[in-house]
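Complex shown without one protein chain; remaining protein chains in place.
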Amino acid sequence: MNEMLLQVNHLQTNFYTENGVVKAVNDVSFAIREGETVCIVGESGCGKSITALSLMQLIPENGKVEGGEITFAGKNLLKLNKKDVRRLRGNEIGMIFQEPMTSLNPVFTIGEQMIEPIQEHLLLSKKDAYKKAMELITMLGIPNAEKIVNLYPHELSGGMLQRIMIAIALSCNPKLIIADEPTTALDVTIQAQILDLLREIKKEFNTSILLITHDLGVVAEMADYVVVMYAGKVVEEGPVLELFKNPQHPYTKGLLKAKPVIGERKERLYTIAGQVPNLVELQEACYFADRCEHAMDICRIKQPVLNEISKGQKAACWLYEDGEK
Amino acid sequence: METHSPIVKKQKTMVVVKSPSLWKQTYRRLKKNKLAIISLFFLLFMFLLSFIGPHFSPYILDRTNVADMNQPPSAAHWLGTDNYGRDVLTRLMMAGQISLTIGIAAMFLSVIIGSLLGAISGFYRGAVDMIIMRIADILMSIPGLPLLLILAAILSEWKVPAEYRLYIIMIMLSFVGWPGLARLVRGQILSLKEQPFMQATEVLGLSDRRKILHHLIPNTVPLLLVVATLNVAGSILSESALSFLGLGVVPPTPSWGNMMDAANNFMDFRKRPWLWIPPGTAIFLTVVSINLLGDGLRDALDPKMRR
Partner (left out) sequence: MMSETLLEVHNLKKYYAATKGMFKKFGDSVKAVDGVSFTIAKGEVFGLVGESGSGKSTIGKTILRLHEKTDGEVKFKGKDVFSLSKKELRNLRVETQLVFQDPFSSLNPRLRVGDAIGEAMVEHGLVSKQDVRERVLEVMKKCGLSPFHIDRYPHEFSGGQRQRIVIARAMALNPEFIVMDEPVAALDVSIQAQIINLFSDLQRENGLSYLFISHDLSVVEHLCTKIAIMYLGNIVELAPKDELFDHPLHPYTKALLSAVPIPDPTAKRERIILKGDIPSPINPPSGCKFRTRCPMATDLCGEKAPEYRDAGGGHFVACHYV
């Protein structure tokens, strides 16, 4: 068993909107070991992106981390001051965002943007930083590194830019890469390339990856461990094989059934009725109760707790009270 | 998804929920902005003061009384008298009528001309667009105040009778004001046209008339409202500047600008501050209030519309 790299305990991030308080991340806990890929999967509004941003203290203005602790390599990330957080970002923790087109500054060349973290964190000279940047580009399978380094973001395609983003994230040999929907904006064939690349990086550098996605296919391909979120809470988690073979929570089951899969010819797709609840001022109840086929009375008045069901699999559902069905 | 407090109507057995209209929603958001509401009330106060105030004044505007001249504020004259013995407060109120009317009228003219030309430009493009925009560009590249001064000088050459002066000033101000509005409206129309919901109107086979009146214009109005509000402030300032320089509203007609002329005179400036501080303050507070209100409107209109 590998060492524990990141431990999130009872993270609570709230947003204060003009309509009320939104508990975007509502008592979320999970852990990532060294060399492990953990996928947080969920649909819109489940809080997966905010969880990732909370780790790096990058939450937008009207939000605030109200509680919990995040332990990374022995340090509590939430207690760090600004300077230490900055030293962490891009250095021990790398981030890749969804939209490669807008994650890079359009008025600087690729090279100028790549050497920034290298100079800042690794304290290399400009010349050495450029050399390292070009090495990284070549390592990621992009030809003509010397040419690329002088191009501007708008001159490259989405797939190329995302590879550059990965290069930047890797540049200081991070222990953890946080990738927030890294392939959602890319074409399918390009997505395949990028996912392949991420898998290779993990193998070669033993980097841990926190991958945020809504695509169960991506989860099946990339994850070692899966965390399923709904309306700000973790509803199920477990090792990837077990989760796909034996999903416990009705929501997870529903998601797996609702996704059309090539080769499965169905008359009608299975649907989860209704839609995600309004996150403002949620009542005490299981947030999924309105849409759940198996909803019982207790589901509407009390919120279930995350319980261990079997072999490392946990689910938060009244169907499994006391760990038994 | 829940809405804001809806109005529930019962129709037979069906309960229909009707959302408050978008303007009501805007107003509700505006109400939360304390500064904007204070500004709104202040402006209302200025209006009332200017238009209704004089009825309560015991003094007739133009009656001069040399015996009373240059008196500092007192119980009889709350803001003192000027060098003709006229009550300053009454003059201030009458001047308010002039300045506010000119400001608003100039705004209306600018908005009508500007939106029309801007909409035509944006919707039809081509040669029409080019001509209108080039004219607008030329006008915008000439600095405003000097342009107004030139126009004013030309007009005094033509010896326009005093009664028509006010209208001329309104026209001049709108002449300088329409290009900015036209560009804005044109820009809005251009960006709206690319929006999928406008393509949808094409797919639905709606007529041009319907597209412009029911889709494009209602989506332009919010922005226009904000810009128009701010335009009033600009017009008041321009008129004040012109009048101060003697090229706008000329005595005996009072305007806040020409009342400030007192500041030009060394003696008046130092010894009789009640002559120029009131009009100056009036201009300042009115313009600031308009700007705050305009800002508040912009914030109130923004959130949901763009989502």
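As written, the chains take the letters A and B, and residue 1 is the first residue of each chain.
As a working rule, a residue touches a chain if its C-beta (ideal position, glycine included) is under 8 Å from a C-beta of that chain, and two chains touch if they have at least 3 such contacts.
The model shown is predicted, which means the values in this text are computed figures rather than measured ones.
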Among B:74, B:156 or B:195, the residue in touch with the chain that has been omitted: B:195
Chain not shown: contacting residue from A:31, A:122, A:139 or A:256: A:256
Omitted-chain contact residue, chosen from A:93, A:216 or A:306: A:216
Touching residues on chain B - with respect to the absent chain: 1, 3, 14-19, 22, 195-197, 199-200, 202-207, 210, 214-215, 218-219, 304-307
Where the unshown chain meets chain A, residue by residue: 43-44, 157-160, 187-193, 195-196, 214-221, 223, 240-241, 244-245, 254-256, 258-263, 265-266, 268-273, 275-276
